[in-house]
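To start, the structure under review is shown below, and the notes come after it.
Only a single protein chain was left out; the remaining protein chains are all shown in position.
Now for subunit A:
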Amino acid sequence: MADSSKPEPKRPAVLGNTVTRDQPPVVLVLGMAGSGKSSFVQALTAHLHKSRNFPYVINLDPAVRKVIFPANIDIRDTVDYKKVMHDYQLGPNGAIMTCLNLCCTRLQEMIGLVKKRSTEFPVCLIDAPGQIEAFTWSASGSIITDSFASTFPTVIAYVVDSARSTNPTTFMSNMLYACSILYRMKLPFFLVLNKSDIVDPAFLEKWMKDYEELGTSIEDARDAYINNLTHSLSLVLDEFYSTMTTVKVSSRTSEGMEDVMAAIEKCKEEYFEKYQPAFNELLKERLEKDVQQASDMLDKVNVTERNPQVVEEEEAMEDE
C-alpha cells in the first residue's frame, strides 16, 4: 500500500440528484385504513382540474378494486395482486408486501416517468396502500419514500378520520402513530382532518390546543396507571401539534382544498430549510462509507506471482 490516504469522493451525488425549488412537490398521502385517503386524493384532483391545473397522480395500492381518480401511474398495471396471492400462495397481507417489493424493482422507471413530466404539473399526489403498516413498517415503503425524497421536494399528508376520532383514546392513538411516522420518515408533515361534512373537526382543534381538555375527556373511565401515562402522552402530543400544520377538509364538498394547497407549499419550503440539508449530510455519509468500502476491497486485491512448479505440485496433491 503505497498511498494510505482515503480516495476523495469525486462524484458528489451518485445516489440522488440535487433537488431544486422549481421542481413540483410530491405529496405522499398516508392514513389509517378507511380514513379516506383515496377520496381525499380524488377531491384534491378534482379541485385542481377545475382550474385546469392538472396534477400527476400515482396509485400505490395494489389491492384496491377501483381507482376513483384519474391515475397517471397505477401500480396495478405493474403487478397483479390476485395473481401474486395465487402464485406465491400468500395471504392478503403478504401479497400487498410482495406487490410493493416487486414495484420497488421498477421504482427508477417510475420516478423517471414522473421526472420527465415534472415541468407540466403543479403537484404529484401518491395514494399509499390501505394497510398503513405495509408501507410504514416495511423496507419497500422506506425505499419508495427515500427515492422520491431524493428526487423531488416530498411532503407527507396524514389523513385523519374526524368522524371516528370523536373517541379521545382513538384520536390520541392515531396521533401517536402520526408522530411515529414523522420520526421514521423525517419528512415535512401536515395533518388533514377529513370528513368535516360529517363532524366539524373543531373539537379536535380544541383538543389539540388544550391538552388538559383531552386529558379530562380520557380520564373518566380509566385506572390510575393509564391515566398517568395518558397525561404524559398528552404533553408529548401538545408539543407535536405546536409544530404541525393542520387543515380541515371535506372530500365530499371539497371544502378546504385551497388550504391544502397552501399547506403543501409551506411544507415544500420546510423541505428545503430543514430536510434537504439533513438529507445531503446523509448522502455524503453514505457516499464516504461506500468509497471506504470500495478502497478496503481494493486493498485486499493484490497481484501475486505464482511459481508454476509449486502450482503443479499442489494440483497433483489435490488429484490424489
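Note that in this section contacts are C-beta pairs under 8 Å (C-beta built on N, C-alpha and C of every residue); 3 or more make two chains touch, one makes a residue touch a chain; residues count from 1.
Rule of thumb we're sticking to: contacts and distances are computed from a predicted model.
Colleague: When you check the chain that is not on display against UniProt, which of "Proteasome subunit alpha type", "GPI transamidase component PIG-T", "Ubiquitin-related modifier 1" or "GPN-loop GTPase 3" does it turn out to be?
Modeller: "GPN-loop GTPase 3"
Colleague: If the hidden chain were put back, which of A:Gln23, A:Ser118, A:Gln131 or A:Ser217 would touch it?
Modeller: In the full complex, the listed residue that touches the missing chain is A:Gln131.
Colleague: Per the definition of touch given earlier, which of A:Glu239, A:Glu258, A:Asp290 or A:Glu314 contacts the omitted chain?
Modeller: In the complete complex, the chain left out is touched by residue A:Glu239.
Colleague: For the chain left off this view, which of A:Lys186, A:Arg252 or A:Lys266 is in contact with it?
Modeller: Residue touching the absent chain, from the options given: A:Lys186.
Colleague: Please identify which residue in A:Val19, A:Met32, A:Leu125 or A:Val247 touches the non-displayed chain.
Modeller: A:Met32
Colleague: Which subunit A residues would touch the chain omitted from the figure, given the whole complex?
Modeller: With respect to the unshown chain, the touching residues of subunit A are 32-34, 63-65, 89-97, 130-134, 136-138, 161, 164, 169-170, 172-174, 176-177, 179-184, 186, 222-223, 226, 229-230, 232-233, 235-236, 239-240, 243, 273-275, 277-278, 281.
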